[in-house]
Each structure stands twice: as C-alpha cells, then as structure tokens.
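Note that one protein chain is taken out, while the other chains of the complex remain in position.
In this document, chain identifiers A, B and C correspond to the written order of the chains, with residue numbering beginning at 1 in each.
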Amino acid sequence: MRDYLPRCPLRYPGIRLSLVADVVEVIRAEDPVGRLFSPDGTLSEAARGELGLDAAALRDLYRKMVVIRRADQEALNLQRQGELGLWGQFLGQEAVHVGATLALRPTDWIFPSYREFGMAMCRGIDPAEMLTLFRGLSHGPWDPRRYAFAPLAIPVATQVPHAVGFAMGCRLKKTDEAALVTFGDGATSEGDWHEAMNFAGVFRAPVVFLCQNNFWAISVPLSKQTAGSIAERAAGYGFPGLRIDGNDILAVYAATRAAADRARRGEGPYLIEAVTYRMGAHTSSDDPTRYRLDADVQAWSAKDPITRYKAWLMGAGILDEGSDRAITEEAEGIGREIREKLLRLPVPEPGEAIYGRVYGNPPEPFLREREEFEASLEQD
Amino acid sequence: MRDYLPRCPLRYPGIRLSLVADVVEVIRAEDPVGRLFSPDGTLSEAARGELGLDAAALRDLYRKMVVIRRADQEALNLQRQGELGLWGQFLGQEAVHVGATLALRPTDWIFPSYREFGMAMCRGIDPAEMLTLFRGLSHGPWDPRRYAFAPLAIPVATQVPHAVGFAMGCRLKKTDEAALVTFGDGATSEGDWHEAMNFAGVFRAPVVFLCQNNFWAISVPLSKQTAGSIAERAAGYGFPGLRIDGNDILAVYAATRAAADRARRGEGPYLIEAVTYRMGAHTSSDDPTRYRLDADVQAWSAKDPITRYKAWLMGAGILDEGSDRAITEEAEGIGREIREKLLRLPVPEPGEAIYGRVYGNPPEPFLREREEFEASLEQD
Amino acid sequence: MEATMAKAINLALRDSLAADSNALIFGEDVGALGGVFRITDGLQKEFGDERVFDTPLAESAIIGVAIGLALRGFRPIPEIQFDGFIYPAFEQIVSHVAKYRNRSGISLPITIRVPFGGAIGAVEHHSESPEAYFAHTAGLKVVTPATPSDAYGLLRASIADDDPVVFFEPKARYYVKDTIDQAATVPLGKACVRQEGTAVTVIAYGPTVQTAIQAAREASKADTSLEVIDLRSLSPLDMDTIMASVNKTHRAVVVHEAPVFCGFGAEVAARVSHDAFDLLEAPVQRVGGLNVPYPPSRFEKLYLPDVDRILEAVDHVLAYG
Partner (left out) sequence: MEATMAKAINLALRDSLAADSNALIFGEDVGALGGVFRITDGLQKEFGDERVFDTPLAESAIIGVAIGLALRGFRPIPEIQFDGFIYPAFEQIVSHVAKYRNRSGISLPITIRVPFGGAIGAVEHHSESPEAYFAHTAGLKVVTPATPSDAYGLLRASIADDDPVVFFEPKARYYVKDTIDQAATVPLGKACVRQEGTAVTVIAYGPTVQTAIQAAREASKADTSLEVIDLRSLSPLDMDTIMASVNKTHRAVVVHEAPVFCGFGAEVAARVSHDAFDLLEAPVQRVGGLNVPYPPSRFEKLYLPDVDRILEAVDHVLAYG
C-alpha cells in the first residue's frame, strides 16, 4: 500500500524529488515558487540568476552559515563543560536557517521551534544572551518585538497556530508583512499543526510554513512518523506545497522569498518542505548510536550545505581561499566572544526572574507573595 | 488562490466530482474502490451489477432507509413534545447510514459521532432504548460489544483515534476485522482527526474513514471550514481517498464494502468522503433560518436519497407500489412502537445511574460516598 | 436598565468592540448564528466579519491564533462553545496563554469566554465545571459572574485587563433578568457580599450564588442569618472579603457545582481553615458536585448542590460541637 501513489514516495532514499516533480507539474501554472524549480526539484539556472544577489550578498550567505555553525559548536562545547544545561545542535541545517531568514524582511516575524539558534543570530539576537536560556537563567532572553523573532516554542508544533494568528492579524491590519513559522518533520504529526494549516487556508493568512524535514524526531525516523508526504499535505488545505533541497541555500532563499512575496500579495499561505538532515544528536541528552547507523549520517555529510555552497562560490569566482580564511577566522573570534560573554553574564535577581514577568497587571495577592519571597531571601 | 489547484475544487456547487475524477485517475491502477467509479465519480454500471445484491437485498436497503427516516421523524416529534431533551436529525443522510452499515460485517466495529441513530438501528440497537440517551436517562444505553457499535462521541472528532486504535488492535490480533469511523465535515478541522489519520497510515490500520460531508457544521458552511478538500487529504497520510455521491446508497454500499475488504486484506486505511446534505436543523436547539437559505435546502431535496433510489428500484422492477406501501406502513408501525416503548421505559435507580458504571474496581471512598448518597435519598 | 445575563454579556462585548478597535470576537458559530446561546447576536452585523468571525471547528487553534493575534496588537475575545469543549485547547491555554508573558515580556490581553455549569438538561459534556483546572494554572486570571450587572462589569474589566482571563459564564443563568448599570465598574479580584448575615458565611460563585441566596431566604424563615459571598474572581482569590465575613460568623460553607474532590472549594476551605483557625466554631463544609462524571440530565438535580444540601451544611456548622 505504501506505494499505491506514485506521487507519494513513502520512504526517502536520500532526497527523492519525484513528488516535487508532480507538485510542480500541477502548480507551475500559477505557483510563483514552483516556477523557480525544475521538474527534478532543483533551483533552475534562470531562477538562480534572478535572485538579485550580488557577489557580496552571495558571500554573506556563506559567511553566515560558517559563523552559525561555529557558534553551534561553541554552544555544544559549553554544554559539555557544564556551562549549559542542554544543547540542541542544528549541524547540517545551516542552509535553512540562513537562507530562510535572509529571504525575509527584517520586519517579517519568525516563529521558531527550539532549534533555531542560527536563525536568531541572523536576526541579530545576541548569541550569548540567547544561550542564557539553556543556562537556566531565563525562559526568553530577548524581546520578540525588537527582532520580530518569537520566543522558542518547546512544546512541538504549538507555535504554528501562533504564526497563523499573527499573519491573520497582518491581513486584518492590511499591512504587507508576512510571517514565517518553522517546525520539524515530527511536528507535522501534531494536531496543532493541522488545525493551524487549515486556519491559514481558510483565512488566507500571509504565512510561510517552513518544515525542516531532517528525517528524525529524536529517535523516530520519518518513515515511522508518517506514511504520507509533508509537502503533499498542503493541497488538502487549499494552498501549494513544495519539497525542496534544504541543503541548497539558494533554493531555500529563492523558495522562501517567493513564498513570502506571494503571501504579501494576498495570495495566501505556502508550505515549503526543506529536506535536510540532523547531523548531530537530537540534543546533548541524546545518544543517536542507539537508533541510527553512522553510515546514514556519513551519506549525508556528502550533501553538507556549507561544503556544497563553498564549492559553487569558488567555481563562480565569488569566493577565494583568502576571503574564506578570513571568514573562518572571524567565526573563530565570534565563537570565543560568545563563550567569554556568556560566562560573564550575571545571574538575574531571583525575585525578578521568578515573579517579574508573570503578569502585566499583577494581582494584590501575587505582589504580597513576591514581597514575602524576597523578604525570605534576605533572611538567609 | 482558492482555484490554484484544478484538482482541488474549493467550493462545492452541488456535488462537483472533478476532484474524484483526478483521484480516480491517480489511484485506479491499484485502488479497488476507485475502480468501481467512473471518472465522473458515479458508480459504474458494471460495479452496480457486481454488488451481488439480489432483489430482496436491494429492497431491504430501501426499506431500512424508509424506516430510519420515520424513526428520525418520530424522535423529532418526541423532542418537540418535550419527551426528549435534544434531537439531531439525520434527514437526508439515510443513504450513508444504511449503505455503510449494511456493507460491513456485523462484527466490524462502527465508531459513530452523535448523529448515527440510523446506523445504530441498522445494527439492531433498540431505538427506544437508544433514545433514552436524549431523554437524559443514560449516557450510553447499549452494550457496544453486543452490537459492535461504540458509544456516541459528542466531542467532535474524538472518536477517530479510538477507531484507529481498535483497528491497530485487530491487526495485532491478526483477525480479518475492519473498523469504520464516521464523522462530519466539521470534524476534519480538529487535531484529533489529523493525528488519527496519520496513525492509521503509519500502522496500516484496517479502518475505513467515512466522512459525512453534509456541508454544515452547525452554522459554519464547508467553505469556511476548509479551503482545501477532504478526500484529497488522504494522500498526505499515505492512503487513498475518494469523494462519492453520499446520496446514492449503492455508491456508499459499494465504496464501503470495497474499502473494508481492502482493509481486511491488510492494504491499510481508506478515506471515503460521502457528499450529502443536512436537510434538517443541526439539532432541535438550532435555527438554520439564521444562516442558510431555504433555496439551498430545496435544491438538495431534488437529490433525496430515498426518492432517487425508489425511482431506480421501480424502474428496475424491483419495487412496486404495493410493496412500497407495505414498507411505509411498517415504518409507521415502528415509529409508533418507538414512542410507546420509550414512554414506558422506567427511570433507572439514581444510585446505579450516577455511580454504577464509573469504576470497574471502585475505590473504598467512592463506595462510601455512594452509600451515603443512597442513604440520603431514602431520607427524603 | 433591565437585562438578562445573556444580554448583559452581549452589551459588554458590543461596548468593548466599540471602545477598542483592536478587540476581536471569534469562535465556532459566533457570526451569522450569533452563537449557540445568541450571546454574540447582532455583533457581526454591527462590526463586520473582520471583527466578529466564525472559525473552523478547532478549539486548540482558536486559542492558538488568539495568541498570534494578541502578539500582532489585537485584543482577542475567543469563545469556546461549551465547558466540555475547552479541553482540546488545554495545551495552548496552560503552556502558552498562561506562560507567554513570562517568557516574552509581552502581555496577551485575551479573554476566553466559556459558558459553564449544569442544570440545563443537556447531553454529556455540556454541563462541566472545569474552573479548578484553570485556577490552579499560574499566569491566568479566572472570573465568573453571578448576576447580569456583574456579567457586564466583569467582562468589560476582563477584556480591558492586559492579562489573559478565562471568563466562565453560568449558562443556566443566561436568561435571568436583572437591572444592569453600564456605568458601574466591577474590578477583577474583588468578591462581594450578596447578602448580609451573621450566623454562617456561605461562599459561592457563578451558578451557585443564586442557590446560596435562596438558601439564605429559607434559613431566615428559621431566623438563621446567612451571609452570602459571591467570589466573582477565583484567581486571584479575595480572602479579605471572605475573612471579614468569617470574622463575624465564625462559620463557613463553600458551594460549587464541580466535584468536591480537589475542586476550587478545597482551596477556599483550606484557606479559611488556616486563616480563621482560632475563630472557627465548626469545620468548613464543602457542598458541591458528587465525585463522579456529570450524570445524565435526569439525575443532575441529585448531583448539583441545592438549597437543601446547603441548609444541611449550614445546620451542620451551627449544630457543631
């Protein structure tokens, strides 16, 4: 039964794009995103040319991927040294983080899951301050309004309706904002994901659904997560879905920008399934050797988004060894700075950390409890 | 945007079957259900012939539709006279109730929503006893195991995962049972519906999903319920979906039987979207004049499942005026019996009705509370 | 003016929409139909379908999009059609509505309207009293009116409040008339004395306040003077008003429809027993629903607290010791 639908590949040997092919067939006519992709799902040469990114901009995409990977590594080191309670690497998913974030306007809100440290850095959130979340100092160390970057959502898929509601609001306010919500392959199994997709279709919300299909939900492989297809599901909600190569940063950039612009024009939501791979453990608490083969991981390292893009940049004469070395050194420096700053950051005052942000209009009994709490601290 | 996908009709002018056409295109090859239907979505003459229903059986389908419609009317009268607290008519949906129930084996469990009085009657549940639920005497007046008919599920869509779990169990026990779960168009918006559909695909559960798309969720029309398509969604979970004419009892019978047999063979779940119409109010508490036009309802009465089937039977010489009159009289009698029996049925003993079925292994404090409660009744 | 509670709530919604162009009403059947209880009757016509709109049938998304709309600067007033159908939204309410400000610094001025309680002869899942689940959830405010004028005032205050409020409407009281004063403001977090008395404090809220008042009338015939307190806000809980009364009466009975075990009355009884330890002449009595799932409607009168059971508890605290 798993194969009754040729359009619907149920296992994904590497990146199989036969599905995209069909979707593209069906929607190319009016889908401004699908149009950029050749039937085999790769970004067409023409589209690549029309990205409007000059050499500096193309180099900057590379630079950002290198920098966030280095920061990711630093965070993992900090966790191993006991300076962070937990770390969830995004190693291998840098093309999605950088490509999608840069394709948006800085005012377009992003609704992340919990693995989007790289996106946050691309939005200018201070990485050391962000890491205080994993250091147990704060549940949300940045002001979402300042960076148009929502708090991390740890309960899987629960941020998806938030993004849809936000986008409904943009439409009601008749602005030309778009919202982007990102989530994993596992998140697509949750009821909230479905309800939000359906609302988005009904209300034509200007929202881009960006699935980072990295093939794993902790230890559960995609093949046990669904017998269907993620990109394919969009049709059931009345809007297009497209599977793309999530390790090709230009494909991610092009698809996200086209989907966001389409949303701005009032043409409704769009689902992008960016196929990538979780090269690291689920989090620092996880032990992938219990459930996956090193060979699978190795196979994917050949598709590493940074290596691939670097090769293309060099071939196109946009990057040379010298500028590459400079970027690597810059990334090293940023990694060191993150560590030094994080370790310097003070522990907030407990009363404020525990009671300070619960209510906007704190009730009397709540304020009395806080006073007693703070008084009790002074005693000790 | 609503029309970007030709495969995906987003408004339903009457029964538009263009979608089915495509689905059939795609799945005819291996889909034993789709194969029975012509590209325009109607049951093919050939399939009609192969149903293996003799004249008596074909007449019985008609008889049952007439009887449950009469019982439905009696229940509505009883409600109007204050004998029932609430009634939700299924007027216009008789073809689905009878066709689907008769297509199953009596041992195949049915998981109803709250409007499946007709299905319950077809399973042999005593209608008067069933009505005690709407008389406020019991939350579940029949033994589900005896009739392979689950309790009504009032919270919308919550019964769908129950059916999937039951079917998973049938598969684990290696039986050849199938389960059928029925729900409305509105139910497809709930998270539980999605989670259950996805589980069914992953575990290849022998379950038939039967959507009674009657175009309304209380006052919310299908066009505000989803911008997508219900039958179309199945593909996203890795199994076929088919939209059929839910007012054609033979189409419902054929599709349900083929889908159930397919499930028995271990080929997995199937979604049938039976397009019908809610001719009555949502329930006796509802006032449809506030949200829909009489004209729409009138348009649908032309498609009445009983009238259509009767015409066909008469044309085929399977039914004549005499036998038709006999059936109508029989139905009248059953209507009267339901009323008489219902009004005779005793009010259960309060202690038993309130405490009797809560626990299989009642805790001490619970039993003490029940004793005190029963003692307090004797005082009064 | 004279109005039913249903009308008072309708007015509060209308006045709130008129007062704040960012206020939005949405939910199942709230538009053309005006809600299954007609609470939003006429509002879509008056304010248009961008400010009052129907949603698909999905409670978790109704609350989830309310959060997104609030982040975008709106003041959402989602309706959950019945008490028994708020559970699919529990995750969004407990993990996000209640906690979002604590992790973002952004207030979510969401008022979730929920008709609740029994005594309407309904089928299963339409007579629940889930207030304790939400009162136990830090970050929420939980409010429930007992009279039309409080319904108006408390709903206006809840919508105006920058924090999320779960607003429980005693549906069995929707069609009871009373005079309402649209000018009078009713603050959150303040209980009130519905009936002055001296012998026993009867603490109630929402649907049971009227039952308590009837019990007080009955009792007065036997020259027993009950003081009836209407909590109005469950979270925060106004202990000052409660203690002021118990200081007089030295006896307390708490009443609600929800099952007694772990119900909101447990908090009230625990607090009164603690704060009035030296004053109490008798143990605090709890009168509430039986510890079973809500029964078939023919038996609901036996399940729900009534005047007799309140008076029994009153006799008990009076006869004690």
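Assume a residue touches a chain if its C-beta (ideal position, glycine included) is under 8 Å from a C-beta of that chain, and two chains touch if they have at least 3 such contacts.
No experiment lies behind these values; they were computed from the predicted model shown.
The undisplayed chain touches these shown chains across the complete complex, A, B, C. Looking at B:Gly41, B:Gly118, B:Gly136 or B:Pro155, the residue that reaches the missing chain in the full complex is B:Pro155. Taking the complete complex into account, C:Ala269 is the one of C:Ile106, C:Ile213 or C:Ala269 that touches the chain left out.
Of the listed residues C:Ala3, C:Ile106 or C:Ala132, the one in contact with the hidden chain in the full complex is C:Ala132. The chain omitted from view is touched by exactly one of A:Arg70, A:His97, A:Arg115 or A:Arg135, namely A:Arg135. Residues 60, 84, 87-88, 90-91, 94-95, 98-99, 102-103, 124-125, 132-133, 135-136, 138-139, 235, 237, 258-259, 261-267, 269-270, 273-275, 277-278, 280, 282-286, 291-293, 320-321 are the ones on subunit C that touch the missing chain. In the full complex, the hidden chain is touched by subunit B at residues 109, 138-140, 143-145, 150-151, 155, 158, 160-170, 172-173, 179, 191-192, 195-196, 198-199, 202, 357-361, 363-366. Against the chain not displayed here, subunit A makes contact via residues 85-86, 114, 133-139, 154-157, 186-187, 189-192, 217-220, 224-226, 285-287, 290-291, 347, 350, 353-355, 358, 366, 369, 373, 377.
The rule is short, and it goes like this: only the chains that are shown with their structure count from here on.
A separation of 37 Å divides the Cα centre of subunit B from that of subunit C. For subunit A, residues that reach two or more other chains under the stated contact definition are 191-192, 195, 198, 202. Residue positions of subunit C with contacts to 2 or more other chains are 56, 58, 60-61, 88.
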